[in-house]
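All remarks here apply to the structure that follows.
Note that one protein chain of the assembly has been removed; the remaining protein chains are unaltered in position.
Order of writing sets the labels: A and B. Residues in every chain begin at 1.
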Amino acid sequence: MSKLVALLVALFCCASAGATESYGMPKIDIGKGGECVKDPNWMRKNHMHLLFELRDKTVHEGIRDDKLSLKNCIECHASTKDNNVLGREDSFCEGCHRYEAVKIDCFECHSSKRSSALVQKEH
Amino acid sequence: MNDTNVQRRQFLKTSVGAAAVAIAPGMLLFDMAHGKTEAVSNKVRWGMLIDTANCADGCNDCVNACNKENGLSGGLSPTDSQWIRKIELKDKLTGRELSLPMMCQHCENPPCVDVCPTGASFGRADGIVLVDKHLCIGCRYCMMACPYKARSFVHEALHDQKPDVPRGKGTVESCTMCVHRVDKGLQPACAEACPNKSILFGNLNDPESEISRKIRTVASIQVRADLGLNTGVRYQGL
Partner (left out) sequence: MANLSPLRFQTRLYYVLVALGGLIVLIGLYAAHMMEQHGHIITGMNNQIVWGTPHVFAIFLIIAASGVLNVSSIGSVFNKPAYKARAPLAGLLSIAMLAGGLTVLMLDLGRPERVIVAATNYNITSVFAWNILLYSGMFAAVVMYLWTMMEKRMKAWSKPAGFLVLIWRFILTTGTGVIFSFLVVRQAFGTAILPPMFIVISFAWGMAVFHIVQSSIYAWNLKILDEYVQKRMRNLMGLFVIAALYFVATYHLTNLYFAKQTEFEQFILVSGGVYPLLFWVGYVLVGNLLPLVLIYHPAFGKTRSVIAASLLIIIGGFSLLYVLIVGGQAFPLSIFPGYEVSSSFGDGFIGQYSPSMPEILLGLGGVGIAFLITAIGIRVLDFVPREIPKTPLK
């Protein structure tokens, strides 16, 4: 019995170690892309913590680091085709979140569109 | 010197810096933190002085500017959000008529903050009263408690919000004193839009600011001053 448990644990470890670049990962339209805050692997795992921490600082203390704002994330990562991080199977946020089956709460309130494109449209 | 000016300069400095970085591509493009990296402090208390004598009857420019800036629909049904509204007043005894804009008064002791169960309603150190919509559960107790009826509840799903002004169904919202503009060193949209310059925005804690100098010399009152809330918005000629 204990052997079986050990085997399962080992299997589980292998599975989770390989999970970062696993088979069948969706092709994502990353917009402008590139490394900005941290390397993509770190961001893939931790972006939500970063967003949570920074949102509290921004809302309550008025700290607005332009680089680390959600608006700036979208500015780069929105698709160059439709200026959006949502809406398509390969959109930057939606694509990955669909794959991971995690609900995104942000865009009920926040704009999911590249703000520079919105400004252009207004003028 | 006026704090708005200080902030404006700071903003210009960082923008120029950012532009310089952009000119030399490939260098430091994202490593430099720019924007406002310091927390707001209570050395500043943002406030407004509204001169009702200059506020034209029937003029809605402040309201329209607010709607445009914050992405409000401008609808007037009882379920639509109105962050700022024009009130027409008539003294019941003397018959004197006047008109003024009414919005969140950004109290120092805001009842909405006291009653909020989750702390979603809060006052920033610089006196701006906001709703943290990440925490708001939509109980509407703050709307019951506000003496100025300044708050609105978002009754249905919204689309195409402004990137700087997130708003969403099921949460309460109100005038933010255009916090996203103020943090950039700009004035609130309503103050900027008023054709008669009847809305004076500035730092009440700086004795040398224009607003402080003016409230020292002209008579101004807080609406429902009897409640002892110490509002950040004051009215002249009421």
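The working rule: a residue touches a chain if its C-beta (ideal position, glycine included) is under 8 Å from a C-beta of that chain, and two chains touch if they have at least 3 such contacts.
Computed from a prediction, not measured in an experiment: that's the story for all the values here.
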item: Displayed chains contacted by the hidden chain, counting the whole assembly; value: B
item: Hidden-chain contact residue, picked from the options B:59, B:125, B:145 or B:186; value: B:145
item: Identified contact with the non-displayed chain, of B:38, B:88 or B:208; value: B:88
item: Residues of subunit B in contact with the chain not shown; value: 76-82, 85-93, 102, 111, 113-120, 135-141, 143-149, 151-157, 169-172, 223-224, 227
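The working rule: only the chains that are shown with their structure count from here on.
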item: Subunit A partner contacts - residues on subunit B that touch it in the complex; value: 14, 18, 30, 32-40, 122, 124-126, 130, 132-134, 157-158, 160-164, 166-169, 171, 179, 183
item: Touching residues (chain side subunit A, partner subunit B) in the complex; value: 36-37, 55-57, 59-69, 71, 74, 108-111, 113, 115, 118
